[in-house]
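Sharing a structure with you now.
Shown here: the complex without one of its protein chains, the others still in place.
Going by the order they are written in, the chains are A, B and C; count residues from 1 in each one.
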Amino acid sequence: MPIDESSRIKNSRRREVLRVIAALPLLALPLSALAQQFPTTKVNTTKLAVTDGEVTVGQLHSATGTMAISETGSIQAERLAIDQINATGGVLGRKIKIIQEDGASDWPTFAEKAKKLLVNDRVAAVFGCWTSASRKAVLPVFEKENGMLYYPTFYEGLEQSKNVIYTGQEATQQIIAGLDWIAKQKNAKTFFLIGSDYIWPRTSNKIARKHIENVLKGKVVGEEYYPLGTTQFGSLINKIKLQKPDVVYAIVVGGSNVAFYKQLKAAGVTSDKQTLLTISVTEDEMLGIGGENVEGFYAAMKYFQALDNPNNKKFVEAFKAKYGEKSVIGDVTQAAYLGPWLWKAAVEKAGSFDIDKIAAASPGIELKIAPEGYVKIHDNHHLWSKTRIGVAQKDGQFKVVYESGLIEPNPFPKGYQ
Amino acid sequence: MSWFSEFGAILAMQGFNGLSVFCVLLLMALGLAIIFGQMGVINMAHGEFLTIGAYTTYLFSSLTTSYAPAFAPYYFFFAIAGAFLIAFCVGYLVEWGLIRHLYRRPLDTLLATWGLSLVMQQAFRSTFGAKEVSATLPDWLMGSVKPSESIDIPINGLFVMGLTVILTGMLALLLYRSQWGLRVRATTQNRIMSGAVGINTRRVDRITFALGCGIAGIAGAAFTTIGSTGPTSGSLYIVDTFLTVVLGGAASLAGTIASAFTIAQTQATAEFFMHGSMAKVLTLSAVVLILMMRPQGLFSIKVRR
Amino acid sequence: MKTIYRNVLGGKAGTLDVLVLAAILFAVFPFALDPFRLSLLGKYLCYAFVAVGLVLCWGYGGILSLGQGVFFGLGGYCMAMYLKLEASDPVSTKIQSTPGIPDFMDWNQITSLPWFWEPFKSLPLTVIAVLLVPALLAFIIGVAMFKRRVKDVYFSIVTQAIALILSVLIIGQQGMTGGVNGITDLKTLHGWDIRSDSAKYILYYASGVLLIAGILFGRFLIASKVGKLLLAMRDKEERVRFSGYDVANFKVFVFVVAALFAAVGGALFTLQVGFMSPSFVGIVPSIEMVIFAAVGGRMSLIGAVYGTLLVNFGKTYFSETFPSLWLYFMGGLFILVVMLFPNGIAGLMDSHVRPWLARRRGARLRNAETPADAPPVDSSLPGTATVRSPSPLAPGEGASTPRVQPAH
Partner (left out) sequence: MAKAELALAVEGLTVSFDGFKAVDDLNLYVDQNELRVVIGPNGAGKTTLLDLICGRTRASAGSVKFKDKELTRMPEHQIVRAGVGRKFQTPSIYENLTVFENLEVSFPRGRTVFGAMTFRRSSEVIERVHRVAEEIYLEDRLENAAELLSHGQKQWLEIGMLLMQEPELMMLDEPVAGMSVTERQKTAELLNRIAVGRSMIVIEHDMEFVENIAHKVTVLHQGKLLAEGSMEAVQANPKVIEVYLGH
């Protein structure tokens, strides 16, 4: 069956509108009461798009281009969160209105649209970006125009800004716990590092190498990078076979991902013969790769759809109700879902929509309803979070086999650079 | 087991890998090559015809899993046929609606087909969603053959190879042994004369273009075994495809084969000795240099112009 | 003086067109648009440089380069390197393990500035590099390819391969180039804050002035014998060769000129947008830039500017208004323009708008409308007086083999 995202979104939007209309008389009273308690002149001193009944936020992802594959999940999750917030009374008694812009997988377009959202639309917050490159492109805009960005992707770290809340994990959080576990579990001494050729895999592998060599006292027997979009991995696979590493550590992304795992399987490198740990395959990527092709490989990240806790059950249920039974939720999708909730919490804590106040109020904010469990914003605007290890299953899901304690975010790790 | 026999095994597998890259390149370039040979133009939407093939396979796969699970091991062959048919028909329409108006302006065709590729990508996105999909491949396709303890020969690689050999053979027969092939070659060499001796050159063009697209569809179906299926998957292959075809030259099928072989061997060898990115740079530079030496591609016919 | 008037400005009609463009750029837009839209416009003007260069190289010279992004990117990178060094003074980078070098180098454990960054500490050297580096590369490519008579599709694909090589290299050498993220967070040019609104206005005007200067230079070239030779070469290369010209030299020249245009555009782009990334070097932006020229009219320097503005405004507008449909619009537009209006807006102006205006004015300039795809009703028909068609935008051309004459 063809899956039409847009029409589904449209349908659900229509439903949501109906629901809101139906709920209006009910909500009218408490809403306005709350809004009166926080008059617009008080909560909005910097001319943001906040009225007595409404607050406008921006959503900035790639709906088109090569990155649309990855960013669609984030768009959906953020919308879900905003709907839920609206259904429970909005933020400071104000309904959230979304302006969605398409970054079109093109970094200057991201910068352009970010500026539009901040300067023309005066949005109170922006949920968006996926790749590091797009974030780097918009960052100066956010800092100059003083906006607030909620950035959902796990990324390489080495960044910290007053104007960004990083809801995904930075590299050390994701990498170190995973390596520790696999080294202990498999008694691994030799590692083969593979990545797509850009900043996140390279930085991550650098951290991994330091950790392997200095802490685990293991050995890195190979480190390889392939351009994004590579479709032929035969030579690489032969090198892996030649080296016979205890663990293959893979950070291949994008369309290359599928080619890499399919060819790996076809070459007989399967989980019964080779341990593989990845930090770049979520349930989203599994859709394209096919569960049967990665069965038994390990992934390290903070969230899996299969996480067994009440928050997650509710979240998965709501997500499927909105976007269809077949939809899957990956790590970044969940992190994107946190964005609007964290913003709401910050606004309520600050009692204001002003960016400066939100930025100041954010550290220390806890989110107990997070599907991944409990998260808390660190002083460095990253999240405290746990790291899990999942084993890929044939049906495209992961089985969670390990869970770390809360890990402190450390975007500028000393000794790992 | 000695290190040497192991090294030998790697060597054997690496050799197979080179061949396999060669076949992939050839397969994706084949359809474009006959279009390039016929019109002297690069169809920038070629990658999207590959994608058509991939999505067709996905559709067949979904239908099979939903309605006839028992049929799963065999559906792939029907998917390939389906991919050919659909891509052929789309190609036929595209030629009729677009290409035929531009025969006298080859470089413009290049631009127009790029516009077409944008439209097709968005069409895929609207129909199948922005996320990648995965056709469930028959189990027999995804294993490997083990001629010895340490050698694994991927079956999907073998399959792509076999398909490439068969397709290339059929195409060669069609071009050089059939009545139709004669017409195609006549039209390529002298359009006006061919028209004068009663060849319907319009028809020849249209069928050739559609055939090239159909072959791209087959290639796309075959590539679901080694690659991804998404709205922009086809674009992963296009640059390699262009280079293969252009390096081969417009003159003959043999040029394309030689060119695919050259690029594949350069790439496979380079990748084994250096990082993938540098290997890519080296391969591309080699192609540019060869083109400098042979401005009309590897196999250009020397004739009195 | 008179020659300059005729050859550079293009006579009365040509002068009028330049004045109209200048009026739109300098008088209408800055007042009609808010600062945000205007800064977008400034960005588009940078692309327009590339498109104008392509008119010379592709429209006149018949050399379709699908790698102009390479030169745009190189120009932009040269400028970005200077700005980055300025932004990386030891004070603002004191948290780094090696203060005083760009942040991405520090992340990649590079402890001293690579040698090729050194010249970019100086503004004059940077300005020279902005022009010299792309020109040199274009020269090398040009000599290697044109002396060997690589042409048509073969040349186009070679330029595409070069674009890919360069982008893979830049991405792969992230310690020295900033990798896929590019060089970001640029702040000041020789102490002047390029992010302020006033800077945006100044840069916008500077781009406009440079662009018009570029157009005038292009007109001078076209009006000179070089322009005629380019046209002659495009259609009958052999004949030109056997008239005693070294055809390759002319091709190299026009290719280098186009590269220079692109490089200037790239450098201005970096200044206006505040970053440079390898995504401009790749294949897709390079093709898009060709499309700008095609929409504007491949034979019209001024048309290329309008084409660039139109396509980019269209892109921005459609992607804001119909996020899921805009690719259909863009793809459709390209197909339509290439199929029906091979000479783009300028061609349309000439074949439809101008005659219509002329009729409206009751002027007796022309009394029949020229059909879009018939050979133009040209003053050079046998027996008619030989008055050049009043076509400062571009000559009216047929749809099939674009028929051309120097417009200015």
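Please note the rule applied: a residue touches a chain if its C-beta (ideal position, glycine included) is under 8 Å from a C-beta of that chain, and two chains touch if they have at least 3 such contacts.
In this text, all values refer to a predicted model and were calculated from it rather than measured experimentally.
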Which residue of C:I101, C:L231 or C:V295 touches the chain not shown here: C:L231
Candidates C:F104, C:F253, C:F292 or C:F318 - the one touching the absent chain: C:F253
Listed residues C:L64, C:I194, C:L221 or C:A346, member touching the removed chain: C:L221
Contact partner of the left-out chain, one of C:Y245, C:F313 or C:Y328: C:Y245
Footprint left on chain C by the chain that the document does not show: 221, 224-226, 228-229, 231-232, 235-236, 238-247, 249-250, 253, 378, 380-382, 386, 403-405
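By definition in this document, only the chains that are shown with their structure count from here on.
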Chain B and chain C: spacing of chain centres that average the CA atoms, whole Å: 34
Multi-partner residues of chain B (at least 2 other chains): 122, 125-126, 275, 277, 280
Chain A, residues touching no fewer than two other chains: 6, 63-64, 197, 225, 227
Touching residues on chain B, where the partner in the complex is chain C: 36, 40-42, 44, 98, 101-102, 104-108, 110-112, 114-123, 125-126, 239, 242-243, 246, 275, 277-278, 280-281, 284-285, 287-288, 291-293, 295-297
Chain A contact footprint on chain C (complex, rising order): 34-36, 39-40, 43, 95, 97, 103-104, 106-109, 168, 171-172, 174, 179-182, 184-186, 195, 273-275, 277, 279-280, 316, 319-320, 323-324, 326-327
Contacting residues of chain C [partner chain B, same complex]: 64, 144-145, 148-154, 156-158, 160-162, 164-165, 168-169, 171-172, 283, 287, 290-291, 294, 324-325, 327-328, 330-335, 338-339, 342, 400-402
